[in-house]
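One protein chain omitted, others in place.
Now for chain A:
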Amino acid sequence: MGYSLSTEALSEVFKHLSLEYDLYAPRLYPKGGAFSDTDLVRYGKISSPEEIVLHEKSRFSWKETLLPISQTLFYFTEGSVLEPEQEQKGAVIFLRSCDLHALKRLNHIYLQNGPEDPYYRDRRDKLRFVLIGCKEPFSSCFCVDMGTNKTDGYDFSLDWEGDFWQIDCPNTEWQELFRRHAVCEQAVSPSYVTETKTRVHIPDHLTADVIKSTIWKEYDSRCIGCGRCNFVCPTCTCFTMQDLFYTDNGKAGERRRVWASCMADGFSDVAGGGSCRKTCGERMRYKVLHKALDFKMKSGFQMCVGCGRCDDACPEYISFSHCLNRLPEAIKEVNSDEAE
């Protein structure tokens, strides 16, 4: 069912939802940017609709609300292990269509790829999703080409139109709440983009042979291996483990898992001091082919959702979407080498 709400009325709805849920949305962190006097838009708790940043893409995706950057799995002493109490309150996540498509990827990785991850399962089941409609794409977006520009897996949707919030609420539990606050009821369908400036075409006949291409070489000198592309990505899910011992009592401590990046140093280090991928070109190849090839071979669908955050965040202006578009060239190069 669809509803039109004033900002004040939607604030009331938020107040009601806040009793049971934390609300997470892209919001402004004034002067939170890396450069002085610049702001940062990322996910954080909000309490009113005005706090949601609509005109800018969040630098980081919503994944940190589901997969904490740093998560303590258990505490240990000499003779016992204790799991931390899970957050009891649920969370409502405000996100765009591409980001909601990322949930399918995360679910595949954490729930369907071998045994279920209990920490993920617990948190996942407590999340509700609000779709932020997209009237215009941002310049780096390529959701249409990745097939993620439309979605229906939301609890309600949000579009700002004609001085009112237009809401489509398929979640029957919340329909009464909206009805109470709406100025009118009407069919609403969330807006979505049908064209993007950035276009991407991943070739269907892509194979692991492109490993041999020379295109990866270029990134040896261009990429600085900082990992920003991974950390901002809604579908990068790698983590590493840390066992740490408290400094005041070296016999007690905790194990936590922490986000990791396949582009940064240390990711492919192995016992004995080796490292599988030393150069940034090798790491770029690994990342691009994991996104565009490996994941699809295992799951049957593309991993990348085309949000374009990696392109926005790269301090060296390396474009992932541009690299994807170079794959046909790489295939051609490798094939012609073999023909010789």
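We adopt the following convention: contacts are C-beta pairs under 8 Å (C-beta built on N, C-alpha and C of every residue); 3 or more make two chains touch, one makes a residue touch a chain; residues count from 1.
Keep in mind that, in the parts below, contacts and distances are computed from a predicted model.
Look at the chain that isn't drawn here: its UniProt entry, checked against "Branched-chain amino acid ABC transporter permease", "Cobalt transport protein CbiQ", "Sulfite reductase subunit C" or "Spore germination protein", names it "Sulfite reductase subunit C".
The residue from A:15, A:31 or A:121 that touches the chain not shown here is A:31. Between the chain not shown and the residues A:26, A:227 or A:308, the one that touches is A:227.
Residues 29-32, 34-37, 40, 42, 59-60, 68-70, 226-228, 231, 240, 242, 244-245, 247, 258-261, 264-266 of chain A touch the missing chain (whole complex, contact as defined above).
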